[in-house]
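The complex is shown incomplete by one protein chain, all other protein chains being positioned as in the whole.
Each chain carries a letter (A, B and C) given by its place in the written order, and its residues are counted from 1.
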């Protein structure tokens, strides 16, 4: 597993002060052994100590038995991207013991279950055995439950050895088990036993420690899929049709969990103002969403690559018949089935051109859990305003890992239901209206919804050519004008999609454009580059179509490096296409291997690209 | 129907000499009334007279009853693109009588069935009534068959009035009815009766005439779908899986017609060396092709927009699992169901990016019926050589209309079955081989085929990450390297795909890039522009990936206008993306309304674009 | 019958809700003359008119095909969506959640349902969506000019297509096995039965599958073809004579004790099944299958209400929806109150 390759980086020398609140912990366990609770407990405890922290799960496409890793990064400066180095490694899995050992930085700490009978073949790390079985037993955990709690042993030992105070562990467990004292006590018992054992039997020799800080008080910890689901709920989602797929499933499952809790109908006690349908596949999932969106519901579906490919035909219909729906694509590594449990940003160009014929799709690009929530509700306003499908491209890293983020904010404006005509409107208009007429010059027509009882309300929707009043037509001019109106509408979209976020540095003369979950790696890399005398400005794109800020940013820099997690430089391609006159300024820095970017990866790509350009 | 709008063009003044072998005939009939035989008979008779001619069918998405038009262009200079002007109009359909009448150029000829009781409200055309029923009756056609042959009346009358000698009509009928004298005589009888009637009763007043020439002797007349099917047969196609869709159906149906005739097994008398399967939908059609291509058959499927969208997921698998298949996309107007019986070039960007994740698909772009044949067989060599899907983008105009073209040439090289290892090869290699290893540095690995009985032959194919020896892998480096190899392979593709065709004019300083069925309109437009003092060079693209000639051509011109039949300028987009440093030279001239381009449309677009750029 | 005939001939006939038959018409058909689909469209118009259904309370759905065009030829005052080939069921499923008071009519073809649409067809049955699902079954793809569809009989030979090598899909049978709660087969050449079945279907609270043999006069109407008018005429065997009796109307059809069966529908209407020669239990799935298998054996065209189960909840019944249609809910019912966001943030840790 090169995920935790050993390699010393200049900036990770073991100087004791450096070693406080500034290291990574990686735990190697067996998939399905329930280590997730232990890892989250550690993560939460550190978060409660006020220390910036992030946790990333590196798991196989498997249910039980294969190796899996969890990495926690503790960083006082708030840099939370993935790192390749591991200062503290916990080895619970015999199958990866040697590899895990090899992954410890020189001078690092290596904790291992002492029933793994393998040689410690390194002198340059501090090795700590953990009598897991014995401690679990001594903790008094009933024998039938010991397997489930064994992983709490490393929680207790790390707490003792790193300086995490147990009260925070307790609170983390209390939260995790929703206050159920039986479960809490059982697990906490093991933690305590382990901590005590460590205090008695282990001598701290490595320098890695945590100390309380006050940097997380106004923050929350959330994964993007949960955030997206909650955002959708505040966006008034009414119909969710989905088909299971990693890494998107937990988005729909969160809707299943939270909708009943948060959406109590104030008027009809105990009724559901929403419906969730698990469809038979993605063709049906998007079909149901299109039907519902057409009929006036806030409809969404969520999927990943393979499912997205299957949604192509309906995506084209929704674009052309002007049906608002929201599609969340939690990206995983493609092409094809690819790496279902790894992250990427590879669906951008495909989604933009999704559907045969001329299509331009609206795409939102959340960069953190908070934006997953925000775009979760905004996507509906945009879709209904534009009468278009809106695709939100998240990814596995953002969607399934826990991110420190600003608290979710209640929507700052009322819902925008777009241009809908009801009975009274048609009364006013004396029934005079035409479904596809561009009254307002913004390319967006008016629509009526099934159930509208006005005798002139109805129209016949279709994927074939139609006149402004929705009659079937093969007339060349009618076709041409309708398609040009759709293009106008796409221009209008620029007014409604989120603008990019720009961060500047003094004397910067290079620009960086990126999007989505790579922000932490890029931010850290920019800091490192600045230290190396290369300040940069950063535009984080949040939507397509591109808004004017993007062109401005490009104009302001002779060199703009487009950084993304795919092979072909997909955003770079779309920018070159959109701004041919400025295309020569653009430089593509793209890479994909399934792992979230590290600051080092970004830094080295940027330096390499600049040298290339200089040659 | 603005398809035959009336409007006089500078270069179509009615000067008698101008009017010989230089006009368009449009026949308006009712869909399903069997006028196709009459129209083809006229077309073939003119072709036999040695006069350059083209025929285009403008039909509705309907089986029976709606208006349909057929336009024959006669042009001594060999310009055969669609024109908007009609010098000779035949009105058989009361529903479009007035519109058809309005569509005649001033000074033109208007033939109409005299049982249509509508006023001739124009003085500036020559109107000729045709007593259709009476002539059919007098011809002696049995009453139960008269409806079927009534349309032969206008064939006879036009023959008489335009100067088509009846012998050619007879030969055309003889060909059409495969020598079946009963049918021939029946139809020819009507033609003769009509010609005689016209000779007696109609006085020729309009100037439009044909005179024999000798410009078609070495040419054939074919539609692109038939040509593609024949080409595929000479390419050794073995498995055809398809699902009906306009305008692609006739491609598979031609395979059904010609395969049994042309593919007699020389070794096993009377056996079929091929299989044609009508699948339940396009997902299955491409799935069968992928299965067959994987197992070593020359496999193809044919479809149009909606079906193409449904093939997305399998296209991604074929790209990633490296399975050779050929997919013909006979383009119609999209997005969505769009205009099923109209033509467009709208699937280019979608196909290039087809499939989630990073994909680059190989695309062939035939420009005439002869190339449909040629690419029909070449596509298999390219697909098997590259172990990739190859998409051939034709369109409705090219696929379903009759084109004058060079005769089909027998393949000039033996089949290239690509890098396949059989038992004896593995013996030689002592079983040492790895499915995805890049031995030759061209990105193309070796493969074995099911049925290979060598104990080391087998491997497990999949859409998930795999090592060079086809084992499942989630390793980041393995993934990255495999994807980079695929990218290398796409570079290699440049050696195998057809190069563009370049036509130059003296002193040209503008370049034109286009592809596919628009060539005749562009050639004619370039001639007109030259006459206006604007010479141009023309690159007709024939494949993606772009070969070096494309970059050279762009470099050689300050302004390169990319002309295409879609809304968004899709080839322009791909060129800008591929050549960012030269993107500023590119100008997009794109338009789509479902009708084939006219020279006027192309000329006016180019002039307009050049003025824009000059501003 | 709900028509109010009046002495004065001058007054146009209107139904109980005051609409004329014209109010139920659609655009003029562009299908071939004599196409079975046209006669089905007119029976839909007649049924809706006679049932006094408010056109605005109906939504039409279809896939792609000649059959799927026909919703454009009836009930112009109803909303309609002509969707994608084979994907009508998902479209209808989503749309019918928007206003559970609407009645859905889906029109599909044998290609649209049994070829490309098999998956969505089978799955909408499992969900018992309240939809009248009409399959206009002609054994071919009409709109693409007569290729075999999945319901074409094995061995059927067509001039331009050769001979069909594959076993046919039996739509009624598939519906039965797929847990459809209303399964009927009929014949476009038997308009009266078609009309009564449509009425019954419109009164059913769940999926009502009507497999209607609807000849394609242009591509598959040779007398020997199982989807032709002639074959249907010669081989139709009706399970029973059907009469639909609207709610709150007494049963007029004369009626033999113990002989006839009354099926009481969700809306209180009654479907009377007048017994013909055979005894038949329309509530027994296995019986229904036996009858269909027999029909194959004796190759005859069994028509009528093959199976019905009025006891199952329909899809929207399962979702405990408010009485107000979902697509009319105001913001305050869709967006949780401001206070709640604080709690949500506390969960995020």
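We adopt the following convention: a residue touches a chain if its C-beta (ideal position, glycine included) is under 8 Å from a C-beta of that chain, and two chains touch if they have at least 3 such contacts.
The shown structure was predicted, so the numbers you read here are calculated from the model rather than taken from an experiment.
Undergrad: Would you mind spotting which of C:17, C:298 or C:318 touches the chain that isn't drawn?
TA: Of the listed residues, the one touching the omitted chain is C:318.
Undergrad: Out of B:307, B:463, B:545 or B:596, which residue would touch the omitted chain in the full complex?
TA: Final answer for the missing-chain contact: B:463.
Undergrad: With the full complex in mind, choose from A:107, A:306, A:443 or A:511 the residue touching the hidden chain.
TA: A:306
Undergrad: Extract the touching residues of chain A with respect to the undisplayed chain.
TA: Counting over the whole complex, chain A touches the hidden chain at residues 32, 61-66, 243-246, 249, 253, 256, 278, 280-282, 306, 336-337.
Undergrad: Could you pull out which residues of chain B are in touch with the chain that's been left out?
TA: The missing chain touches chain B at positions 44, 47, 175, 220-222, 226-227, 230, 233-236, 238-239, 241, 262-263, 265-268, 270-275, 277, 279-281, 283-299, 313-314, 317, 321, 407-411, 414-415, 448-455, 457-464, 472.
Undergrad: Would you write out the residues of chain C that touch the absent chain, in ascending order?
TA: Against the missing chain, chain C presents residues 115-119, 122-123, 125-128, 150, 165-170, 173-174, 177-179, 285-286, 289-290, 293, 318.
The criterion applied here is as follows: only the chains that are shown with their structure count from here on.
Undergrad: Measure off the straight-line distance from the CA centroid of chain A to the CA centroid of chain B, and report it in whole Å.
TA: Roughly 45 Å separates the two chain centres.
Undergrad: For chain A, jot down the residues that touch at least 2 other chains.
TA: Residues 313, 317, 321, 462-464 of chain A each touch two or more of the other chains.
Undergrad: Please output the residue numbers of chain C that touch at least 2 other chains, ranges allowed.
TA: Each of 84 in chain C touches at least two other chains.
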